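Dropping the structure in here first, questions after.
Note that this complex is displayed minus one protein chain, with the remaining chains in position.
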Amino acid sequence: MSSNTFGTLFSVTTFGESHGAALGCIVDGVPAGLPLDLDALKSELARRRPGQSGMTTPRQEADAPEILSGVLNGVATGAPIAILFRNTNQHSADYDAIANLFRPGHADYAWERKFGFRDARGGGRTSGRETVARVAAGAIAKQLLARHGVTVRACALEIAGIKAQNIDWDQVERNPVRAPDAEAAVRMADAVNAAHSDHDSVGGIILCEALGLPAGLGEPVFDKLDALTAHAILSIGGVKGIEFGAGFGAAVMRGSAHNDPILPGGKFASNNAGGVLGGISNGDVFTFRCAVKPTASINRPQKTIDRDGTPAEISTPGRHDPCLVPRMVPVVEAMTAIVLADLLLLAKNSRLA
Amino acid sequence: MSSNTFGTLFSVTTFGESHGAALGCIVDGVPAGLPLDLDALKSELARRRPGQSGMTTPRQEADAPEILSGVLNGVATGAPIAILFRNTNQHSADYDAIANLFRPGHADYAWERKFGFRDARGGGRTSGRETVARVAAGAIAKQLLARHGVTVRACALEIAGIKAQNIDWDQVERNPVRAPDAEAAVRMADAVNAAHSDHDSVGGIILCEALGLPAGLGEPVFDKLDALTAHAILSIGGVKGIEFGAGFGAAVMRGSAHNDPILPGGKFASNNAGGVLGGISNGDVFTFRCAVKPTASINRPQKTIDRDGTPAEISTPGRHDPCLVPRMVPVVEAMTAIVLADLLLLAKNSRLA
Amino acid sequence: MSSNTFGTLFSVTTFGESHGAALGCIVDGVPAGLPLDLDALKSELARRRPGQSGMTTPRQEADAPEILSGVLNGVATGAPIAILFRNTNQHSADYDAIANLFRPGHADYAWERKFGFRDARGGGRTSGRETVARVAAGAIAKQLLARHGVTVRACALEIAGIKAQNIDWDQVERNPVRAPDAEAAVRMADAVNAAHSDHDSVGGIILCEALGLPAGLGEPVFDKLDALTAHAILSIGGVKGIEFGAGFGAAVMRGSAHNDPILPGGKFASNNAGGVLGGISNGDVFTFRCAVKPTASINRPQKTIDRDGTPAEISTPGRHDPCLVPRMVPVVEAMTAIVLADLLLLAKNSRLA
Partner (left out) sequence: MSSNTFGTLFSVTTFGESHGAALGCIVDGVPAGLPLDLDALKSELARRRPGQSGMTTPRQEADAPEILSGVLNGVATGAPIAILFRNTNQHSADYDAIANLFRPGHADYAWERKFGFRDARGGGRTSGRETVARVAAGAIAKQLLARHGVTVRACALEIAGIKAQNIDWDQVERNPVRAPDAEAAVRMADAVNAAHSDHDSVGGIILCEALGLPAGLGEPVFDKLDALTAHAILSIGGVKGIEFGAGFGAAVMRGSAHNDPILPGGKFASNNAGGVLGGISNGDVFTFRCAVKPTASINRPQKTIDRDGTPAEISTPGRHDPCLVPRMVPVVEAMTAIVLADLLLLAKNSRLA
């Protein structure tokens, strides 16, 4: 299976570069008969769109999805659903000055070593713009999950070291950083703006949850729920770590404190497991956090080399988010939804009908 | 692709239960002509073997590998290499008393909800015993990697909250906890023993590195080096998180501090990236840490329910490691080696020959 | 892996319906640095295009390919190559009269039983129009193969029972039926026209060869060269059989006659094997034939049922080729080239570098 495709039964293939003609995705394996809510899909895209707030790059991308196939009269036919996004607001010239330099914190150097050359018009295939295709595919996955009572949601748990003090999901879409805590959101936004003023950037932590997940999702031994989710989330550029339930905190707990007692009705007295045991969902809330690094593109001089290996200085004056977290929240939801949709379909064959 | 197989070109299929007749693996895609060093393979198995120290379960498992196919006169033929491990030291009776109870922290409940019943003779397929097959496959991967100058190594960075204060790789195999710090190793061992005396268990953190990795490994966009590694490592039972390079620490850094300056010769002034940018190795040391939860099986009463849903108490008197970390170190190395071997083969087609 | 994707390293995903907005393909795994000859690609498409001769449907399809990604300055970048074809000449109204009837010889009935409904605007996903995407992908595969000295070619060996009496490859593109025999071509064309006048259709046999194939392609045991080719060719609508080398003729031969004697230089005194032994190319010409059924859409009354199960009569007045063979020749070449390109990349890992 080639590396631009993800998933076994519910599979997503993406294509396109940030400064090429278009990007898009092919979503294969959508069961025939699923009604496609195009407005809901557009709402997800709007959450990822640049320019939605002062927190994000002022680049304007229309991100108007064109459904090319697989949907008839608003309903999935069982054929692959292709969605196209034209690129319209490209400033390739922004990159001319640095076309021969490798940007620190970016894939430039590794990419050139791998492929022999690189697309210097922005990130090319490694650009965050690629995630527009993931969000579209994830929106379809979410609609399939909703038919089974499953909801996926994410938020900014921490930005620039400022932590949300409480988790109020109603707050998330009411502030530009997507924090679940209105007061912390203000301070997070201040920190993002301060970094931006310094021509610098900040990172953060995203919390993601899936509610309503039935027990029994996840395929032992290699396609565990958490293993597939880790694969999906780490495939998002800028993510440097993931932890489930108690996560790294589990490393300092004793078993007697970490084991979640099982209660009548298949409930658990705690959720250190994060809803997954032995790689299979246990019916509790599936929960994980992922670490997002500070944006690599910053408008201040940094040491690098050019393509001839000569030392040089580089700064990246383009239009970049000073913090990736707010716009990555819907991307994390999308990739999680894609994993869960796939596992939901796979689980139909766990036992004899 | 079914869920007991991992990898695209260098692929590993495992089978077997802890209390069944045997376990084993099929390693497919080993290039013909690779000499197989059986002693080296056995050495890896010895590092995973129970009973190797006071830190581990006193269970005796011979773990004698039988090579069934794919090797002729000590050399890989290009055919799939099957390796078999007979189970010999099974105490299924240990489990009779708890056959109708779900063990907290184990997959029991989720497994039964998924498959309709479970193998109550130990963990069945979810047992840590399954990793014997992974270590054997990983030993072959390591030998392939060695031909390309790549080495994988891991150690116990932290156990029960006690951190190694420095990283001296020469120390790792000289102490029973596999810590890279002789002094910390003593305190870690004490903490493990203390937990064991309390009929309890502890967790920890494993550090893993790959040295000599050429730039250019990792397949954008979904099969990134870090994404595949996360998949592989999270597929090991008991791992609750993974982070690459600066990892979760990146979340509190600014871009100016996090970006690794690029120096002449394709060197980097720091390694916050952990040797991977945009999912592709950059030629620096590939490095990650993973969180290991405290052993779920503890010999003290915990709340649970039985298969009828009635509340009950359970304690697990069997023979279990009070800390999974020391024996998981070679398993983490094995899964990492399997990923790297696969990406090494895949990378041969990155560009036109 | 989802069913609209074919191939392991060189993989092709297609999407789109005959009467939807567009069709297209994503070609993944093209090595970076391959120059893409767009004119050559368009030439392949022209060979498949309807309306190219009196032998084919008068439907006009522009079939203008738009390269959306993966190519920069005429060279493959290593990123997935997406190619788009807009649908422009759709006569959906042609199908209104028969929207509730199942067409004999078509997938209509089976499709509806599978998916619960069908796209009655032409064949939807099952339309021969889907092959435009295959030909585009195959054109890229051919260009990769050409770099390795491999050529794929096909022709109409038999139409309506009229057999080519000799194989002159120079003739193939000089007659509208793509026969390798100018004289037989005339009679074949007459037979096609006669069937068309009778509101009927005819079938035939396509011969395909790959020249210059190195020995060693094909992956034992399941992805044999012939097995993968059979998979690829039978995935083309209307193909009902395939045979390699002596094929069904081998069934009546004795071993002493069938075995190809091996000569110095790795030559063979005959080629009953069709260039493949044990699923691996042996360096001789790879050769197979496939059977093409008569076009299912004919404008004469046939027995069928409607969606309620009531008996009915149906005739299909639309614009259809009276014989699929001439336009299927480039499709057979394309699918063969895709298989060979994939196996060529896979073979780089057969033995230790």
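Labels A, B and C are assigned to the chains in the order they are written; within every chain, residues are numbered from 1.
What we mean here is this: a residue touches a chain if its C-beta (ideal position, glycine included) is under 8 Å from a C-beta of that chain, and two chains touch if they have at least 3 such contacts.
In this text, all values refer to a predicted model and were calculated from it rather than measured experimentally.
Enquirer: Considering the entire complex, write down the shown chains that touch the omitted one.
Expert: Touch partners of the hidden chain, whole complex considered, are A, B, C.
Enquirer: Where the complex has a chain not shown, which of B:T77, B:T151, B:N271 or B:N299 is the residue touching it?
Expert: Per the contact definition at the top, the residue touching the missing chain is B:T77.
Enquirer: Can you say which of B:R125, B:H196 or B:H258 touches the chain missing from this structure?
Expert: Among B:R125, B:H196 or B:H258, only B:R125 touches the chain that is not shown.
Enquirer: Using the touch rule from the top, list residues of subunit B that touch the missing partner.
Expert: Looking at subunit B, the ones touching the missing chain are residues 1-5, 7-9, 11, 13-17, 20-24, 26, 28-29, 32-33, 66-70, 72, 77-82, 84, 114-119, 124-125.
Enquirer: Residue by residue, what part of subunit A touches the chain that was omitted?
Expert: 1, 8-9, 29, 31-34, 78-79, 147, 220, 345-346, 348-353
Enquirer: Residue by residue, what part of subunit C touches the chain that was omitted?
Expert: With respect to the unshown chain, the touching residues of subunit C are 1, 3-6, 8, 14, 102, 104-107, 109-111, 113-116, 125-126, 130, 158, 160-161, 195, 198, 200-205, 214-224, 226-235, 237, 240-266, 269, 272-274, 276-283, 291-298, 300, 302-305, 309-311, 346-347, 350-351.
We take it that only the chains that are shown with their structure count from here on.
Enquirer: Using CA atoms for the superposition, what rotation angle relates subunit A to subunit B, in steps of 5 degrees?
Expert: 180
Enquirer: Please decide if copies subunit B and subunit C contact each other with the same set of residue positions, more than half shared, or with different positions, and reply same or different.
Expert: same
Enquirer: Which chain is most central here if centres come from C-alpha coordinates alone?
Expert: Of the chains present, the most centrally placed is A.
Enquirer: Could you tell me the distance, in whole angstrom, between the mean C-alpha positions of subunit A and subunit C?
Expert: Here the centre of subunit C sits 39 Å away from the centre of subunit A.
Enquirer: Mind checking the centre-to-centre distance between subunit A and subunit B? Centres are C-alpha means, answer in whole Å.
Expert: Taking the average C-alpha coordinate of subunit A and of subunit B, the gap between them is 26 Å.
Enquirer: Determine the centre-to-centre distance between subunit B and subunit C, using the mean Cα coordinates as centres, and give it in whole Å.
Expert: Once rounded, the distance between the two centres reads 46 Å.
Enquirer: Multi-chain contacts in subunit B: which residues touch at least two other chains?
Expert: As it turns out, subunit B has residues touching two or more other chains at 1, 8, 220, 346, 350-351.
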